[in-house]
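After this line comes subunit A, so read on.
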Amino acid sequence: MAKLETYKPIQARVAPKDPIKIKSDTLRKLLKDKRAVVCILFLVIVALIGILAPLLAPFDPEEQFYESILQGPSKEHLLGTDAIGRDVLSRLVYGVRVTLTVSMLAVAITFFLGTFIGLLSAYVGGWLDNVLMRIMDILLALPSIILALAIVAILGPSLTNAMIAVGVASIPGFARLIRGAALSIKSSGFVEASRSIGSSHSWILRRQFLPNVAGVLLVYTTLFIGVAILDTAALSFIGLGAQPPTPEWGTMLSEGKNYMYDAWWLATFPGIAITIVVFSVNFLGDALRDIFDPKSTR
Partner candidate 1 sequence: MSNLLVVNGLTTQFESKNGPLTVVDGVDFTLKKGEVLGLVGESGCGKSVTSLSILQLLDKYGKISSGEVLYENTNLVNKTEKEMKKIRGKEISMIFQDPMNSLNPVLTIGKQIGEVIEKHEKVKGAKLKQKVVDLLNLGGIPRADEIFHEYPHRLSGGMKQRVMIAMAIACNPTMLIADEPTTALDVTIQAQILDLLRSLKDELDMSILLITHDLGVVAEMCDRVVVMYAGQVVETTDTRTLLRNPRHPYTEGLIQATPHQSKGKSRLKSIVGQVPTPDQYSPGCRFADRCPKAMDICQSNVPPLFEIDGQTSCRCWLYEMKEEVI
Partner candidate 2 sequence: MQEPDTLDVHKTSMSIASVITNHLGGTLLTVNADTNEIESNLAESYQVSEDGKTITLKIRQGVTLSDGTPLTAKVYKDTFDRILNPETGATVAASLIGGIQETSAPDEQTFIIELAAPSAPLLRNLTSRGYLQPLSMAAIEKHGADYGRNPVGAGPFIFKEWVTGQSITLERNDDYNWPHASAKNQGKAYPDQIVYKFIQDQQTMLAALDSGSIDVAMEVPPKDVQRYRDNPDYYVIEAERQGLGLFLEMNLENETLSDLNVRKAINMAINKDAIIKAVINGEGTPAYGPIPSAVFGYDPNVESYGHKLNKDEAISLLEQSGYTKNSNGIMEKDGSELTFELSIMTQHNQAAQMVQAMLKDVGIDVNIQSLEAGTLIEKVSQGEFQLSFLAYSYIDPDILYLLFHSSQIGGLNHVRAQNSELDGLLEKGRTTIDPEERKQVYAQVQEIVVENAYWAPIYAEKVFFVVNKRVQDVKLMNVNLDYQDSWVKQ
């Protein structure tokens, strides 16, 4: 039904034919790849901005200047002020903290639960695989906006609940991807080989599965960070995300929408911020995938 447009097609973006393995010389390759370096640098800078927000932000993000409401970019307010006279630049800077923490934690939920379900269902297979996959089907069929709305409505609107909603809504997609990758490892012979020599299940999972899936995990996790940021913004856009006065980019964008005609800067700057950060995360994800994917077409 109403789909958050972003995450579902991720399955199609990465069609792992062979298991992506973490190579020992990964770091060297990563540093060699120009794109990855640029993205990592940019993200580090963004993270720094977030951490040093109190120093960098010219004003307190929640301070209201009643006499300078809805002013365009000017000397003292570089990116202008919003509808109750708060400095847009300061809110964007503090917004980094909110956006990064929320997306990181949301992806953590997706990562842990998704990987667990994906690996379990691929490794055990049989009826468990079937049951788990049918549940995933149900969650996938349920329009993700309804799933997110329901979670937020039950737990009450707050940033943490929005984060949980976003995290949970991405689990089915993530789990299916991991299951796909794990299945291709399982069928590639050496798992049967090691089981035939009597190695224990936990050993196989730790030594065989995880290193091989690790590459895939890293790639998808990076891609899903972008998705988490967009989905949190989407939730805020329909008023169920961060609570006022938290300076969350999605809320700022949706507030900006109401001033589309007279205060263009309110929607533009958060929009650009989201796009750039998500772009760099996705670009990094692509670079990682090309590094780990032995049959990279590059």
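Quick note on selection: all candidates are chains of the complex that A comes from, given by their letters.
Quick note on the criterion: a residue touches a chain if its C-beta (ideal position, glycine included) is under 8 Å from a C-beta of that chain, and two chains touch if they have at least 3 such contacts; residues count from 1.
Since we're looking at a predicted model, the values are computed, not measured.
Between subunit A and the candidates 1 or 2, touch in this complex occurs only with 2. Within the complex formed with candidate 2, the residues of subunit A that make contact are 62, 64, 66, 69, 83-85, 153, 156-158, 239-240, 243-245, 255, 257-262.
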